[in-house]
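In what follows, a single structure is set out as structure tokens and then discussed.
For this view, one protein chain was removed and the others were kept in their places.
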Amino acid sequence: MSFVSFSPLPCVLGIAVYWIALGILGLTQRADRDAGRILYAAGAAGGLLLAVTAAWALGDAPTTVQLPLGLPGLPFHLRLDSLAAFFLVLLGLAVTGISLFSTGYFTSGSTTNDRVTCLHYHFFLAAMVFVLLADDAYMFMVAWESMALVSYFLVTSDHRFAEIRSAGFLYLVVAHVGAMAILLCFGVLHGPDGGYTFEAMRSADRTPFWATTAFLLALVGFGAKAGFLPLHAWLPEAHPAAPSPVSALMSGVMLKTAIYGLLRIGFDLLPIQYASWGVIALALGLVTMLYGVLFAAVQTDMKRLLAYSSIENIGLVLAAIGLAIVFRAHAMPALAALALCAALFHCLNHALFKSLLFLATGAVMHATSQRSLGRLGGLIHPMPWVAGAALVGTLAIAGLPPLNGFVSEWLLLQAFLLSPELPDPYLRMIVPVATAALVLAAAVAAYVMVKFYGVVFLGQPREPSLRYAHDADAWQRAGLLFLVAGCVLAGLFPVKVLHGIDHVATGLLGRGMGDAVGGHWLHVTPVSAERASYSPLLVLAGILGVVSAVFLYVRVRYHMRTRRAPAWDCGFPAQTSRMQDTAEGFGQPIKQIFEPFFRIEREMPSPFDGAPRYRARTEDKLWYALYLPLVRLVERIAGWVSRLQHGRIQWYLVYSFATLLALLVLIRCQ
Amino acid sequence: MPELAVLLLLPLAGAVTFAFLGASARAPEANAAFSGFTALAAVVLAIRVLADGPQLAMRDLFHVDAFSVFLVALTALVGFTTSLFSRPYMRNEVVAGRVGPTALRLYHAMYQLFVGTMLLALTTNNIGILWVAMETATLTTVLLVSLYRTPASVRAAWKYFILCGVGIAQALFGTILLYLAAERVLGGGGTALLWTQLEGVKDQLEPSVVTIAFVFLLVGYGTKAGLVPLHNWLPDAHAEGPTPITAVLSGLLLNVALYAIARSKVLADGALGTPLAGNLMMGFGLLTVVVAAFMTLRQTDVKRLFGYSSVKHMGLITFAFGMGGAAATFAGLLHMTVHSLTKSAIFFAVGHATQKAGTQVIDEIRGLVHTSPAVGWGLMLGGIAILGMPPFGVFAAEFLLLTTAMSAQPWAALVLLVALAVSFGGILWRVQAMVFGAPNLKPLLHRPAILPVFVHLGLTLLLGFYLPPFLAAWYREAARLIG
Amino acid sequence: MLPQYALSQLLEALFAVVVAPLALGWVNQCRAWLQNRRGPGVTQPYRVIAKLFRKEVVLAHQASFLFRAVPYLVFGCMVLATGIVPMLATALPFAPAADVIALVGLLALARIFMALAAMDTGTAFGSLGARREMLVAALAEPALLMVFFMPSLIARSTSLTTIVETLAHQRVAVHPSLAFAAVAFVMVMLAENARIPVDNPGTHLELTMIHEATILEYSGRHLALIEWAHALKLLVYATIGIALFVPWGIAEAGHWGALPTAVLALAAKLLVGGAALAVTETVSAKLRIFRAPEFLATAFLMAVLGMLTHLLLEATA
Partner (left out) sequence: MSLANQLVDLIAALMLLTSFAMLAQRRLTALVDLLALQGVLLTAATLVAAWVTGHAHLYLSALLSLVLKVVVLPTLLRRLVRRLDLQWDREALVNTPTTMLVGIVLVIVAFNLALPISALSGSILRGALGIALASVLLAFLMMITRRKAVSQVIGFLAMENGLFFAATSVTYGMPMIVELGIALDVLVAAFVFGIFFFRIRETFDSLDTRHLETHPAGEGEDV
């Protein structure tokens, strides 16, 4: 690098500007479709470049830039450090896949305004970059809210449907409330003499009370975006409403920006952590995780299911962050690094496989116009590419070796198993419960994903038209395959990924996982080889070796005669597609076991019904326990307030008169 | 200063012209031309003040400093863009048979007169003349509010007239008391009402008189600014008048009223040496924000809805000025600017939307973005901007205000945030309903004026990202003057 | 890597693959005796598997490539699992590739493939079986992990080699938590291997079956592989139990001299264990399907309690 001075920050900035330019170009394009498609592909190239550039910057010292924009006295500060770089890598990778897919996806143009969508899509990408680069409160808020705003427009891009409009509304309101909490948090954090740059905040002194207040506000603010309980309600509404590539971006990347913000404030801007924060975060994370997975199990809409699954995954990440804080507060930096790495790794994983799965649902919707699990099935036959890609995503999200989801869960479990070294006995007692919750959620997640994949892709088609569904086109396949490759490679070479993540941990905690990561490229050994080790490549090689050996043996030793016949099914003669287990049926056991969690409305047929009909709706209890009462309260207050405004001039004059007299008496009394 | 003369005489000339020719075929264009040249004069004046500092003219009768010239420029600019918007708007009204030639003459004449009185109020050095200008502004708009002669509009105008008339009378009493206090220091004759004189001796004024004077001034001009509970004229007046008038009422008149309050506060602070004036203003501001926020939840008329939004923003600005200090006042001034720009842009869009829908009822306006994407997106972006979403400038102002409030008055910041969240929900829900969804609107004969909408929104957007140095210096100077 | 290590790994895996049906046969035979039947003999599973391999495969019309690949994948996973569990010797060369958590993951992988294959044909019983199988797994898997965590905490490692060495070679120490773990483990093992009281390996009564329902559509060599994998799974569980709770007698890798002892010890333990399993199955009745979660929840709670006990009583911070 002696002759080329390469600095990543301007390059990253350039990519963001490039995306903005693409968006504007998209707005001005003619109705000519192909021109529009090229824009998304060009955007994908930008994503790849971003990932490479940011990966390059991972280990570097932070670089900063100031733009001559922003408020007077508070110009836009940008900073690229390892934490931001890691999330930029995540963003770049996910965007590459999603934009490639979008190239093939945003073609029909029948329902949405292509040009406006293209604009918002690329602005959304750029806004996320700016969120990650921001180094002062104002820039951060501007980028953060712009991100919310454009994603709101994307969510409502098909706004002819009332439920999509209300989903978008709910989303933006929750996002805005969260943003206000973040604003308050910055207000608490601000440095000496009102410094709102992050640099000033880092060096500010504050009492434990204010530090805790700031952390809790950050938890609420970023929780609203990430979907921590009880601010998760928008997720299952907004994700299904958005076009699938947008759902993928929101779930895969945007939620991570909230995690980024939490880490930025929790570890970077607040230099000292307290164990109680960690316990709060841990508990909140676990509850969110369980809640998400249980609701995912009973969904009948495939995108809602994935949205609830996102809540689960975010809860897992939060739990890991909580654990990291607990370790950090007890001066155990190596273990904190382990937990933090698990969190970050899971962020990356979730970005890859959740994007992949949302894109797969996009392909399915594109081909079938169906979102309800009750009307899908058997798509593995007409859509083998999509089904194959979705299978990888399903196995990855279910946390199975040798794919990537397993690695992060494995690291997190290792961190949990190391927590008995904590000096505080009360904390130690939390550990088993927390571990139990974690593994339970992981296991139910596998259940959920089997349901998802099985009902959508396997079995017999539940609608006749599904047989003629078309597979993804070349661009869509490219996007899917890119993400599949990401899942597989991150799963098989976790040590490489951990090397990158380790820089982040080092940057935030002052010490990373250290030599433990660098031991051997084949084995992940978070603490020491005796303690634990895992080598996904060997596991895969083992499975493939045995499978091929057995296959060859069987092939050579025995005849391979195969005959096709109707399914046996214990000899039942008529087998229609309606006799398969439905999505509701699949969720039924979970519903029954965890009944107190749900709010279930049943419509039971009576014995005398001519056309008996059974219907059950499962709803979020929190919606009724929290959101609706809140809305009612606000409406009631509005009712009281509006009584002031009754249209009688005399009374209005009385108001003025009373105000005047009250003020006069007030100042006379002073 | 010739530009000052042009600035003040041109609208007057316009008013006289239109009193006779206001219904002619080219009157809308002429209206825009008058406003355009006025705006030009304002720009020239602004440049001069920027270069040479505060100006006095005509035997100290006129005084233009950074604070007033910034509002002069804003007023003239919004006056100009509104006249552009009013061109197709009023033509459509004529086509719809809602206004006749007489009404059109009245409209154009009063429009010019209104802008003229606003400019007079801002440039005069005499707080008595300031009062006269404010009263005249009320009188000019009162007939415009009842222009359509529907029962509702007559009611609204009557309410406007009585409430503002009574309110402004209180302001006169305050002015008299101020004169009483000043006279003891400056002696009788013309100088005791001159701002430049008053400002110099403000710490010698008798506190007990100034306290009472300030209360009367606050109640008086506060009525015009729409502070709760004195605001009751505002929603109706916003709803029933022609939309260009709504735009200037909301974007200009309220600002000028706040300008008068801010000037009064300077004197009160100087005389009292206590934060009493600021505390009163903060109290009014908070109450206004909270009540207006909750009121937005109950609105079914789109113009009333945004009328309440104006009330809320006036509360925020009053709060900012009340808090005082360089940062908060800066935020207040920025807020005035962006609110004027955004709110008038919203009313432009709303005006076209209501003409298309033939109603102002929110529930009957649907799918704007389908029938006319520009108006739809204009309304949507305007709504988003006025709700304080970045990257628009309103957010910049709110950011400054809230962060300052959090250091100085944390409890108040919390109240403000709750109120902002409530009004966010209330307004977004309704804007979304109008802009999105399946369309039900009909096309118009005269093409809507989209340019003013997007010019305003573009300026607001720019202010969210970038405050030109001269503007920032200007605000700082003005904040120094009134902070 | 020394070749003898590789050899020992290969030998152990082969040993497991060969012995697995025998273990299954032993359990079935014991059960037959307990039920006053003569029983088909301990080699019956071999005969079944051999017969199935020779039969032709009848595939449902709807079956996709997934359906055909699954038997091989499941079999591969199970063989790999035997390669991880220290059956006869510790410090196997493959052990660093996967620890207990990965082992559970591997078992879960096999199960998920099984469930997906069951859903693939789109029959009523297939999907019913898949659902029930996944339900059992959703509760049994966390319990299993929690069971594994107790020895992991004692040994401060999740590597099976380290765990077994610690437990086998340590001076006698009382670990009450292991008692909880053992009970929970047995319950999980019953559930995971489709034994009474959770499932009935012998039934084809539609409404009660769990595991059998998932493999209804399989035939021929596919079914042979699955049956064999099933036997392997039982063996894996049995040997894990032995390794964790009665590890004495196991050889270290490369110690060829200790191997015969290890084989004998394992055989003895398996004989006793199989008999015990048969007794359990005979004296208990199958639970209703919705009682199964309660059964497993009990196991889960036992494991959590065990961990709590460990952290309260045994941990030395």
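For reference, chains read A, B and C in written order, and residue numbers begin at 1 within each chain.
Convention: a contact is a pair of C-beta atoms (placed from the backbone, for glycine too) under 8 Å apart; a residue touches a chain by one contact, two chains touch by 3 or more.
Worth saying up front: this structure is predicted, and the values here are computed from it rather than measured.
All shown chains touched by the missing chain in the whole complex, by label: A, B.
Interface note: of B:Ala42, B:Val64 or B:Val142, the residue touching the hidden chain in the full complex is B:Val142.
Contact with the chain not shown here comes from a single listed residue; of A:Val287, A:Met429 or A:Leu653, that residue is A:Leu653. Checked against the hidden chain, the listed residues B:Ala41, B:Leu74, B:Val166 or B:Val256 yield one contact partner: B:Val166. For chain A, the residues touching the chain absent from view are 642-643, 645-650, 653-654, 657, 660-661, 664-665, 668.
Take chain B: the residues that touch the chain left off the picture are 61, 126, 128-129, 131-132, 135-136, 139, 142-143, 146, 149-152, 154-159, 161-162, 165-166, 169-170, 172-173, 176-177, 179-180, 183-184, 188-190, 192-193, 206, 208-209, 212, 235-236, 239, 295, 298-301, 304, 361.
In the analysis below, only the chains that are shown with their structure count from here on.
Once CA atoms are averaged chain by chain and compared with the all-protein CA average, the nearest chain turns out to be A. The greater number of contacting C-beta pairs, out of the two interfaces A-B and A-C, is seen for A-C.
Greatest centre-to-centre distance from chain A is found for B, with centres as Cα means.
One finds 78 Å separating the Cα centroids of chain B and chain C. Chain centres here are Cα averages; for chain A and chain B they lie 43 Å apart. With each centre defined as the average position of its C-alpha atoms, the distance from chain A to chain C rounds to 35 Å. Residue positions of chain C touching 2 or more other chains: there are none.
Annotation for chain B: no residues touch two or more other chains. By the touch rule above, chain A contacts chain C in their complex via residues 377-378, 380-381, 391, 395, 398-401, 406, 410, 413-414, 417, 420-423, 425, 428-429, 431-433, 435-436, 439-440, 442-444, 446-447, 449-451, 453-455, 458-460, 523, 529-535, 538-539, 542-547, 550-551, 554, 557-570, 572, 575, 577, 579-581, 585-586, 589-590, 592-593.
Residues 68-72, 113, 137-138, 141-146, 148-149, 156, 159-160, 162, 165, 168-169, 172-173, 176-177, 180, 183-184, 186-188, 190, 194, 196, 634-635, 637-639, 641-642, 644-645, 647, 649, 652-653, 655-656, 658-660, 663-664, 667, 670 of chain A are the ones that touch chain B when the two sit in their complex.
Taken together, the chain C residues at the contact with chain A in this complex read 53-54, 56-64, 66, 72-73, 75-77, 79-80, 83, 94, 96-99, 101-102, 105-106, 108-109, 112, 115-116, 119-128, 130-132, 134-135, 137-139, 141-142, 145-146, 149, 152-153, 156-159, 162, 204, 206, 216-217, 220-221, 225, 290, 293, 300, 303-304, 307-308, 311-312, 315, 317.
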